[in-house]
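A selection of the complex's chains, in situ.
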């Protein structure tokens, strides 16, 4: 059953423990660091409930409306339906929220499209998986994930030799009811706002890391679990005008700290199997399903970047200078090319097991790779287009609260037809997109959210049909030997290649 | 009616005048510079005739089989049919021939999909266009084009002041039968092999260049017309082994020199209208239809490059070194992304006038732009992967004709399981792909065949929905004013953006 925004806000006030440095956050829905973000997610729930969006954002299953992002696709058209729903959400937040509810939903839906992988090795639990999926879908749950060990966990010998507890999350006890977890997991973006979190391992574990292979989906308010937030970007008293994107779209990033957290067995989907805990993402459609949402989100962001950049050049009067126009043209060629890469995933869709349909895997990894490599350069170009524009404006729009300052501001900062306030509004927006703390965090996020560059390249490498590529050249070389001369004698073999 | 390779070879021995420097080429089908290229095109005609390729490469129209590249597409599926035929041809020549028969065929077919453009201004002739199209299609004609003025034509004042004849091709006389042409046109790639050539103007003309606006489709053996070839790359006595790609794929580039060439009216489609002579390409599907072939061709080339590069790293034993593997991964991510951009053009196809279907215009220009920017860097990477490999081999495989040299060669140049001859074969192929004169000509060709970079960027710029992009940012800015503070007061408006 679909939740309204209001129901959603009530549902996340669940007593979860969040720290900002040493400060314990009482209620994220009212705290200045998170309340605006919470409103944004609530608006997103309302968007989905809106009858006007019914066919776009939901589908019917067992007589109930469910969020489209839980749809198991069975045709090219189903892939288009998921794509359109992702697109609507991404446009809503301009691609600035990485962890909207449709993100991890794709991940988990993908797991259910090849559930037998959970039966293929000991420690997997297909039944739990399907029950969890049904619960998420039926109850309109917003799940996030934390699937990487902390950087501090790399040196295991040290901890044992020093008698210290290991930082990486692992099972420290088990009983009839379930497992007990201790340690730390990174990086739960969106965890101030989500209902539940998928705990797991997307990076390969060593065979002896059995206890760290625990994979489960749990509520964020479990006793013993605390969320350690990085520095939030909103502060008491800031004006929306001065940092409008920070205001709405600080999605939060938290380390998850577990102290004797009890997780019942029915929430566990992998246990004591390091290899399986990673393989579930790549041996099922999970990774592809999740990352198609990432592609769509990034495309929405590119549009927003492009619109803002173009408006900035209009405001500075530079848009008609040839080199600026050429720069915008390059950006728009990149934007169109990226969208083409997404649509190509639908045109070249794959028929997979159980009658399911899947986005083209190679095209997806290519698009992820493209975004990872091009986000920073694109942002750098926009920064150059802004010049020093952002530094010429007052520290805050509150200057207009003082009549004398306001008069000076309006007389000196107006530029032809562009009013002082309008210009400042645009440049504050642009700076919040490319230059603020919030923007800078996104610069890093876009680089690493799928994993480090080498991992992204590896996905591309291992999915490439190398034998097919090789045979193109090999078949051609097979058509000639060492002796053929450049003659047109009748007996000379003509090119005859399969191609 | 479809031509066989043999019929094709006979048909191009039509008396056309070709010069290589001061040498007059008697017969391009037997001359060392062109005979191998001619065989390649002949094989391509045979490929199309092959009953096994009937559905892939031809379609039926008025009871006759026609080359698929003359199909006027009326559905997404028709676009796929064209795409597959282009792909077959491109794979056949590894994307190394820019002007295969399907290239200009796309251009002219595109003109016929919006023929009313020819009626929109004086000087256009729709009837002639449709007749020419029917002739090309019905008679299985290979047409090329020459649609750019010579670089020397820029300084018109000079010629009149000096009493010199102008170099740019133009109409110098007219009578009942037709027009008389004099001057020069660049750059007729493939003209040693094609039957006919489209003469026209893809770059804007000035309003006073009426006489240069002549657009027509003519045979390459018209009296008074001569083809001035750039240096051909094949020479008497070369071995295929030493330069296998040069051998098969030197497509020829010729300047066309007109001396009192008479063209009958029925071959003229634009006359005395500078604006129209250019607009026919961009106001009809012509430019998009032609360039989809270019996209497909370049994709085939990328595959060939990638296969060769990967084999080279295998032969040098470097393929498992992490940084090399990472490099191949980047290349393969690029290759997949480029293919996705092509398939995206089909998924996001456009319904255009008269019930015709068209490849997505913005995605197409994005792909063209991508190829233009990335070809050189890709080639440079492959060059780096080869290291000095190509210079360690003998000047020619003819070393093995001498028993003593052969023994030395085989004992010293063999590397483990890779025989000396096999290694040399691979490196000679790779060098012919990235390093030879033939390869270098392609480096320039890929940069300029659609026009200079600024023109390609301009196509992207003018087709972008800027207003839509702007409104994304503008609609967002409309949701807040100067006063909203960072509070969660109940009355505070929530984000409510169309998205």
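By written order: A and B. Residues from 1 in each chain.
Keep this in mind: a residue touches a chain if its C-beta (ideal position, glycine included) is under 8 Å from a C-beta of that chain, and two chains touch if they have at least 3 such contacts.
The structure displayed is predicted, hence computed values, not measured ones.
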{"item": "With 2 copies placed, total copies in this complex", "value": "4"}
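Keep in mind that, in the parts below, only the chains that are shown with their structure count from here on.
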{"item": "Distance between the centres, which are taken as Cα means, of subunit B and subunit A, whole angstrom", "value": "38"}
{"item": "Subunit A partner contacts - residues on subunit B that touch it in the complex", "value": "5, 29-30, 32, 35-36, 39-40, 42-43, 88, 91-94, 234-241, 244, 247-248, 303-304, 306-308, 310-311, 322, 325-326, 328-330, 332-337, 339-348, 360, 362-363, 365-367, 369-370, 397, 400, 421, 425-426, 429, 454, 456-458, 460-461, 464, 466, 468-474, 476-477, 480-488, 492, 494-497, 499"}
